[in-house]
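Note that one protein chain is taken out, while the other chains of the complex remain in position.
== chain A ==
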Amino acid sequence: MTPENRAGYWRANLGLLSILLIIWFIVSYGFGILLVEPLNAIKLGGYPLGFWFAQQGSIYVFLVLIFVYATSMNKLDKKFEVEED
């Protein structure tokens, strides 16, 4: 585990974090709160779309985000050779 590896790993981690947290923000605060009214004009089955994001959709996206993060970090651990024994 060289210092360059550590630095590269940390940069890659921060890049991944930023992308995932932007999505986290958009689905909950964006779609669920700030843009809820325009989105409610669209229907998802019987759900107004904004309402669906606020009470269902954002939670499903949160789940996907965590598993994408865990899987991507495993790959980064290997790529930068910082994984656990």
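Definition applied: a residue touches a chain if its C-beta (ideal position, glycine included) is under 8 Å from a C-beta of that chain, and two chains touch if they have at least 3 such contacts; residues count from 1.
Here is the rule we go by: contacts and distances are computed from a predicted model.
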| item | value |
| --- | --- |
| The complex's invisible chain, by UniProt name, from "Cation acetate symporter", "Peptidase M48", "Sigma-70 family RNA polymerase sigma factor" or "Branched-chain amino acid ABC transporter permease" | "Cation acetate symporter" |
| Contact footprint on chain A, counting only the chain that is left out | 1, 6, 9-10, 13, 17, 20-21, 24, 28-29, 32-34, 36-37, 40, 44-48, 51-52, 54-56, 58-60, 62-63, 65-67, 69-70, 73-74, 77, 82-85 |
